[in-house]
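Okay, here's the structure, questions in a sec.
Yeah, one chain of the complex is gone here, protein chain that is, but the others are all in their spots.
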Amino acid sequence: MISIRNLSITYGRMTSRGRSGETRAVKNLSLSVEKGKLFALAGESGSGKSSVLMAIPGLLPEGTRVSGEILLDGRNLTALSEEELNALRWRRIALIPQGAMNSFTPVLTVGRHLEEVLDVHLGLSKRSARERTDELLGMAGLDASLASRYPHELSGGQKQRAAIALALACDPDWLLCDEPTTALDVITQKGIVDTLKSLVETKGVGMLLVSHDLPLAASVCSRLFIMKEGALVEEGTPREIVVHPKNPHSAALVNALLELEREE
Amino acid sequence: MRHLLARWSFWCLLLLVLTALFGGRLFDAPPEREVAAAFSKPLWIERDLPPTKEFRLSADTPSLRFDWRYAPPSRLSLRIDPSVGQTGRFVEWRKPGAPEPLHLAPLRGGFEADGRDIAFKRSLGLPPFGDAAASLFSERGSYELALSGEGGFEGEVVLKLEGGRWGLLGTDQRGRDVAALFVAGVRVSLIVGIFATLLATFLGTSFGLAAGYLGGWIDGLLMRIVDLLLSIPLLPVLMALAALWGKGLWQLVLILSVFSWMGTARTVRALVLTLRDAPYIEGLRGLGAPPGYILRKHLLPETLPVLLATMTLGVPGAILSEAGLSFLGLSDPRVISWGRMLHEAHSFGAFTAGAWWMLLPPGLGIALLCLVFLDLGKFLEERVDPRLRKGVRS
Partner (left out) sequence: MLLDIRKLTIDFPPSRKRKAVRALEDVSLRLEAGESVSIVGESGSGKTTLIRCISGHVTPTSGSVSLFGVDIARAAGRRLVDLRRRCGVVSQDPYGSLPPTLTVLEAVMEPWILVRGREERQAGERTARALLEELGIGREEILSSRVRLSLSGGQRQRVAIARSLVLEPELLLCDEPTSMQDASTRGDILRILQRRQEAGMSMIFVTHDLFLARKAASRGLVLYRGEAVEEGFCRDFLASPQHPYTKALVAALPKLSSSGTYAGESDGR
């Protein structure tokens, strides 16, 4: 269980002469998520949702002020040292950052990417690494033959799945996904979120998915959190939020979206 | 703006520009004038050495008393104005502790004697190869130069003593004031540096815009010219051209700019290539905007921030090129520049004479000027950069 309590994140605005002002990206946010379920964090751009996600494995930029607690099974992550956090990253908490699909090294094949992670983090031999690579690609919905392809030879959806496979390398308890479907076609998007959902169901990982696409998030999650301007404005099951939104901001958002879907 | 004012290089540059414009007024004599003995040291070192001084006796000051705390001067000369006429009086010299004054010379208009003249030495009772100055200034103490007898007279009596020291930065091999030369050199370095870079930037921007926007064979031709010019080594060409065209200052500016516009052209061209296909540019072309309009109104303003920084960073290059050429002796000898000063120091034996004050000021001056522009260029780049980034998401 990951429990976030009173989390506040403040970025310094960097200019050429150093800090010149601050932006409060997240204001006093509290939420909890459990393993075995898919949670979604939705909100418009600039609402702070990515910041929340990056705060969990401690990957916020230098000079960011973080206050509050992030408890992983009772252990406060914000109080851990870099070495302790490093031990957790990739092994217990895996992150798929925004734009991961464009962040592959162009000179390595997909298979080599996976083997490298397996070697560094798990110390697997070449043969076991290759077997595990095939296994991981399968879990992400990719054919094993893609291991010998280079990133530029893959489509957008395939690259995103490769990023998912990478994140699964060390069999983590938690998967954090930041906007895994932006810039992808609608049909591909559905495929990706379906794969993510099946991972939750079959492997029992806990997943926190961040997206600005509220209908997409609502269609796959068990519980939905909506953020606006750094604060959590609504939480509940998708059904609750759509039928009875409590907060005026989320109500306005839901109505705008429903109006699009309604026939005139 | 306040960021600029906080920058040391801004104030330094301001100081240097003011020096270039008004520095000459600090000195009485033009820099080419010989003011003292060659290789005189700066006043503030080796205080034991006598400074170069002049003592004048006139109707208002018929006698001068002074303390002489140094070694004897290296040379002395005595000159009496022609207007003085014959008087039957003498120019007297009292050494410290001497009861009787020496007669240096009769007070006769037009009299001139140098300390090395044998006749003069004999009149003082010295052997022909003696040292008149050393004998006259044999002790440290209180001396007096006076006129015997009473009465007024016209004109002046000038006793000129050449010591080993002069001014703030000493003198060069010709006895010119190094400080005055240094100040004169600021002007040349600034002019060459700034104008050569301005001209190079203008050329580079024009060619870069044309090549980037018009493309096709124009682009090809211009880029081949760039490649050609880049592959030519600068110094031999400059030397050859200096021999052909003469060594004037503006020739130098012209040559330097012709050989340094290529980098700017490439940068501008690359920028234009990325901007050319932006949707709004395409839209303007579609609406019938002529190329001149697009270049002038949109592409040029986009390149200006980069240009400003590139230009500032290019000035040190021009300054160093000028200094280098001058050092090699390829510049106009009539033009005083820091590089020229280094050339003359090198060629006329400053090293042997140990005259470090001839070498350090121009050398440090060149380095300082380059550092000033480098710092300003860095500042401009930092200012330009955040705005080139298209928004930052937190």
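Lettered A and B in written order, each chain numbered from 1.
To be clear about the criterion, a contact is a pair of C-beta atoms (placed from the backbone, for glycine too) under 8 Å apart; a residue touches a chain by one contact, two chains touch by 3 or more.
Model, not experiment: these values are computed from the prediction.
Touched by the hidden chain within the whole complex are the displayed chains A, B. Of the candidate positions A:M1, A:V120 or A:L258, contact with the hidden chain is made by A:L258. Contact residues of chain B toward the unshown chain are 278-280, 282-284, 286-289, 293, 298, 301-302, 387, 390. Panel shows chain A; residues 44-45, 156, 185-187, 189-190, 212-216, 218-223, 236-243, 252-254, 256-264 of it touch the chain omitted from the view.
Throughout what follows, only the chains that are shown with their structure count from here on.
The mean-CA centres of chain A and chain B are about 64 angstrom from one another, to the nearest whole unit.
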